[in-house]
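Here the complex is missing one protein chain, while the rest keep their positions.
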Amino acid sequence: MTTGFFGDITPIQYEGPDSTNELAYRHYNPEEVVLGKTLKEHLRFAVAYWHSLVWPGGDPFGGQTFERPWYGDTLDHARRKADVAFEMFSLLGAPYFCFHDADIRPEGTDFAENTSNLNAIVDYFGPKMEETGTKLLWGTANLFSHRRYMSGAATNPDPEVFAFAAATVKTCIDATHRLGGENYVLWGGREGYETLLNTDIGREDAQAGRFLNMVVDYKHKIGFRGTILIEPKPQEPTKHQYDYDVATVYGFLKRHGLENEVKLNIEQGHAILAGHSFEHELHLARALGILGSIDMNRNDYQSGWDTDQFPNNVPEMALAYYEILKNGGLGTGGTNFDSKLRRQSIDPQDLLIGHIGGMDCCARGLKAAAAMLEDGALETPLKARYAGWDDGIGTEIQAGMDLESLAAKVEGGINPQPVSGRQEALENIVNRYV
Amino acid sequence: MTTGFFGDITPIQYEGPDSTNELAYRHYNPEEVVLGKTLKEHLRFAVAYWHSLVWPGGDPFGGQTFERPWYGDTLDHARRKADVAFEMFSLLGAPYFCFHDADIRPEGTDFAENTSNLNAIVDYFGPKMEETGTKLLWGTANLFSHRRYMSGAATNPDPEVFAFAAATVKTCIDATHRLGGENYVLWGGREGYETLLNTDIGREDAQAGRFLNMVVDYKHKIGFRGTILIEPKPQEPTKHQYDYDVATVYGFLKRHGLENEVKLNIEQGHAILAGHSFEHELHLARALGILGSIDMNRNDYQSGWDTDQFPNNVPEMALAYYEILKNGGLGTGGTNFDSKLRRQSIDPQDLLIGHIGGMDCCARGLKAAAAMLEDGALETPLKARYAGWDDGIGTEIQAGMDLESLAAKVEGGINPQPVSGRQEALENIVNRYV
Amino acid sequence: MTTGFFGDITPIQYEGPDSTNELAYRHYNPEEVVLGKTLKEHLRFAVAYWHSLVWPGGDPFGGQTFERPWYGDTLDHARRKADVAFEMFSLLGAPYFCFHDADIRPEGTDFAENTSNLNAIVDYFGPKMEETGTKLLWGTANLFSHRRYMSGAATNPDPEVFAFAAATVKTCIDATHRLGGENYVLWGGREGYETLLNTDIGREDAQAGRFLNMVVDYKHKIGFRGTILIEPKPQEPTKHQYDYDVATVYGFLKRHGLENEVKLNIEQGHAILAGHSFEHELHLARALGILGSIDMNRNDYQSGWDTDQFPNNVPEMALAYYEILKNGGLGTGGTNFDSKLRRQSIDPQDLLIGHIGGMDCCARGLKAAAAMLEDGALETPLKARYAGWDDGIGTEIQAGMDLESLAAKVEGGINPQPVSGRQEALENIVNRYV
Partner (left out) sequence: MTTGFFGDITPIQYEGPDSTNELAYRHYNPEEVVLGKTLKEHLRFAVAYWHSLVWPGGDPFGGQTFERPWYGDTLDHARRKADVAFEMFSLLGAPYFCFHDADIRPEGTDFAENTSNLNAIVDYFGPKMEETGTKLLWGTANLFSHRRYMSGAATNPDPEVFAFAAATVKTCIDATHRLGGENYVLWGGREGYETLLNTDIGREDAQAGRFLNMVVDYKHKIGFRGTILIEPKPQEPTKHQYDYDVATVYGFLKRHGLENEVKLNIEQGHAILAGHSFEHELHLARALGILGSIDMNRNDYQSGWDTDQFPNNVPEMALAYYEILKNGGLGTGGTNFDSKLRRQSIDPQDLLIGHIGGMDCCARGLKAAAAMLEDGALETPLKARYAGWDDGIGTEIQAGMDLESLAAKVEGGINPQPVSGRQEALENIVNRYV
């Protein structure tokens, strides 16, 4: 029995690259095996509840454009929303979904009502997940939309807000745990500042460290096996957000002794806003051992805010999945579409079409990355480039030479000559695969 | 005996705010006492050798615009340059200067010649420093201009380049030590990458950590008491530079066990390029205990490259010096003018005028900051804003509550209400002082 | 009789620079005479209805933070809002205000109800304007918030939307005319595109030109003496907006024969987003003869969206008012505070404090600009710099030499030498005044 929202549509099928059916996959064949795993296992796609089911199409200069029968503030509306949500997951064949508490339940007037509303929907989700086979990639708490959080949640100058936020996170971890979620995410939407004139970064950093330690302790206490993930973002909504980028969050984790407990959920759009490429953030997180999961979308390079578009540039995505494959995959993480329709895309089918295009592009990117890896197309020249560090003076330096002994060697006649970096040749090689 | 380069000019004097003499200080009275120290002691001004004496006025689309009698590649040219340099320091009354090896000596054909040229000029500097009373704020090695460093110095894929760089740093620390330098700076101009396609960040990070540990060890071995400083910058010349910003360098230091050995030299322009305000970077470094020194200049907010202009916006500078005063000053650090003339400012006097304007603005900024601090103009509301953390639930949280006990408290009735952040009121307060 | 919203507050008075009363002007003395006019006459301050009375404090990641008793969708709410609005204008002593139709009236279900609601509030405004002496600087139509405009108003692919927009503009010009408005503004919030894939710029340009010609014709027909103003902005809400910046709008006006009929309303924040300084946009509009009015605010240079902060950097504002003074003032235009509180500034008094700070900064900026102008501080060197064009070869070139005759002259021995641009000296001069 369908809700009728999507009309007369059957589940999206793989039809191959030559299909012109806009409601079919052209590249995402879930059972296709690449490097020993199916695409479904590699990509671990998740649909984001907030963008697809909750966001009304507003922007800072205009209100709602979407008209959805489930918009409203009651538990009944929330259940109708869930009905369409799981129908959509099934139509797409998406194995996972993700949510904030505020996406799935009506807002209450206090903590108790929030909790009770949340639990009511968690109860409603259980059978639906069972029936459709959809699993929870991660849950999270929305600690940024309500006005109580306007000056931060963990980093609020008012400890009562910290307390409210902490209690809320507890209920969300509980919900995630009950639903078999594979990760729990924290995005510090209001953990940052609007003006330094009223801000003490040192104090707020200590608060944030305390908060995250409490979360990790609680996870262990209740036996939640999922990964705790932090999602970096540099700015927006606040002028400056503390979890700026991968390098910044690494320093934060290290400072608070959490670098082995917490990993990162990295978003393409947030990487762009921080001045980095997506592959940079993935590569760096991989090198630091904290790559956990990805939020797949695309930010307009020329818009200075979070555009959260569906990804569509395959060459870029190939480089992203290349890093993920080199990481040995995403572990408990996955590919969450933190992507929203443009607000003019008001038809129900647009919701499916956006995801279909995104999933196809991810599949193309992953397959290209896998082929590059299998061929050693980039690995072979990379190893050759650093080969000098694998013996001779390279190993001596690593073994502990000091400045003076090294200077003596150089005086003895070292005068190194540069070698071509061959960037264009490598770019041409990548273009053979995409 | 003067070189005649600046014509018939006597040392720049303080003439007070009403002076219209463009060759006089209007705000920088070195002996004026503020918060118990003279302006000279607070500001610790340094002139940067490279911009003022070496840079020919070129940019990516045009060559030399300045015509200086000391341009040339011999030791004689280098000595004429030094003559003018110290004359300029004296005319300005600048207590310090800073240099790279490549600024002060001719480039040799190999390491030995570089070292011998460097030592020749260090010998020439000694008496000049004595005579003029100018001291060395910091020395540094240029590990980015020569083609051997095109793919990095410490992070080069070729260990021989690492060796050459390390040996060069040794000679520069030696020179700095001999000249009584109060700090030694490392700026990783080529420590980064142009393309990820040929880069292994993990390997390069390990190399960079090894290099910096060698530098710190050597400092201790020879008894150099100055501070080792890293200068962050996000990009340019390389697409991505490893020492991106304060938070990134903190993580690097922590990863390599150096957070108590190394501090930061923070530049306004580099802060801007990283997407931060200068005061953000200073505040953060202060909170992390790694604020060491500053490179004062101004980057055009709307030009995406390092513009290194002389600073001129006093309200911005007041906020910067406010952070420095809250840090208890800069310790062994100082205010280095990493500022260059616009390439159309080709007259000798422009060199003085640029510095005079910059020093006056710094003095105005510092005095405004000191007044704000003395009045508690920002501190009083700041303390009030966080007062909740100093007792009650605030101290309980810090003392070790866990999520469950906190949730129980919230269930007991916590429902916090937001309080105005008063940003506009605080901005108006700052405008009383600038 | 007051609404009580602002509590027990009396009209804001000028108390001079030493006042520490946050509810007093320190620099804006409306009757102070500068260059032969009072500050009130120069600055022509207006309060923007939308930011101060309508915006609820939301951003893309959070909802309402302000709680105002007039929020609601009825004509009664609209009248309560008007009561507070005019109380605020009076408290501030602001001579003008500005509005969109959608700011002042409840949204109807169709054009007729919109028009009737608008007229009801216009009726309500009349006596209030009389009583308080507040005048209307400009009115405008909101053609961007309602979902019917999601793909543009004048540039919509659906001519019925063009028609609806045109009819709405007619009602707004009528309202502005009735209220004695001195200008009428058009901001093309949705005149642009989200994706080129579904856009025909040529067609949409023709539509926009047709629309503006209709507006100008109507103005003349009804005898409206105010100025028609276009407000440029480069992006946000749409990815690309057609009225990108001053130069772009000039080309549009020229293409459609309107360069003598329409002027520009230039906003600091929009200039910044277009990659220009505010003073650049003002200078260019002045040079092109189309400088009409200004929207005063401040955009964060490092946030890529419209931040609409209250202005607070006096040195920047001095350069802006310098251009305005060189333009001979703003004519029928004025200084509209298109500025909004930060969403954490939730107290009623914050509304006053934001405006007080902004008005004081404008007054400081204007006075500094006037002094620079009176002293010829910048004009004298400017004229000297271009003096070569006032006789000799300069006038010959302008009189019509061709390439060949000019080449012959150069062959005869012209080999020009560069002259210092003295940028730093000029910046120091400006710093004498701010």
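Here the chain labels run A, B and C in written order, and each chain numbers its own residues starting at 1.
The rule is simple: a contact is a pair of C-beta atoms (placed from the backbone, for glycine too) under 8 Å apart; a residue touches a chain by one contact, two chains touch by 3 or more.
Since this is a predicted model, take the numbers as computed values, not measurements.
**Q** Consider the whole complex, including the chain that is not shown, and state which of B:52, B:117 or B:151 touches that chain.
**A** If we include the chain that is not displayed, B:151 is the one touching it.
**Q** Which is it among B:237, B:331, B:348 or B:381 that touches the chain not included here?
**A** Going through B:237, B:331, B:348 or B:381 one by one, B:237 is the residue touching the chain not shown.
**Q** Kindly state which of the options C:231, C:279 or C:360 is in contact with the chain not pictured.
**A** The single option touching the absent chain is C:279.
**Q** Considering the complete complex, identify which of C:9, C:120, C:371 or C:393 is in touch with the unshown chain.
**A** Of all options in C:9, C:120, C:371 or C:393, contact with the hidden chain holds for C:393.
**Q** May I ask you to list the residues on chain A that touch the chain which is not drawn?
**A** The list for chain A reads 20, 22, 26, 65, 272, 275-277, 301-302, 310, 312-316, 341-342, 344-347, 350, 353-354, 356-357, 360-361, 418-425, 427-432, 434.
**Q** For chain C, which residues reach the chain that was dropped from this view?
**A** Here the touching residues of chain C are 110-112, 147-148, 150-151, 157-164, 166-167, 169-171, 173, 194-203, 205-207, 210, 214-215, 217-218, 221, 234-235, 240, 244, 247-248, 250-251, 254-255, 274-277, 279-280, 283-284, 286-287, 319, 378, 381-382, 385-386, 388-389, 392-394, 397-398, 401-404, 406-407, 409-411, 414-419, 421-423, 426-427, 430.
**Q** Touching the absent chain: which residues on chain B qualify?
**A** Against the missing chain, chain B presents residues 57, 59-65, 144-147, 149-151, 189-190, 194-195, 235-237, 239, 273, 300, 302-306, 342-344, 346.
As a convention for this text, only the chains that are shown with their structure count from here on.
**Q** Quick one: which chain's Cα centre is the longest way from chain A's?
**A** Farthest from chain A by mean C-alpha position: C.
**Q** For chain B versus chain C, what separation do you get between their C-alpha means, in angstrom?
**A** A distance of 39 Å separates the two centres.
**Q** So what's the Cα centroid distance for chain A and chain B, whole Å?
**A** Chain centres of chain A and chain B, defined by C-alpha means, are spaced 36 Å apart.
**Q** On chain C, where are the residues touching two or more other chains?
**A** Each of 65, 302, 342, 344, 346 in chain C touches at least two other chains.
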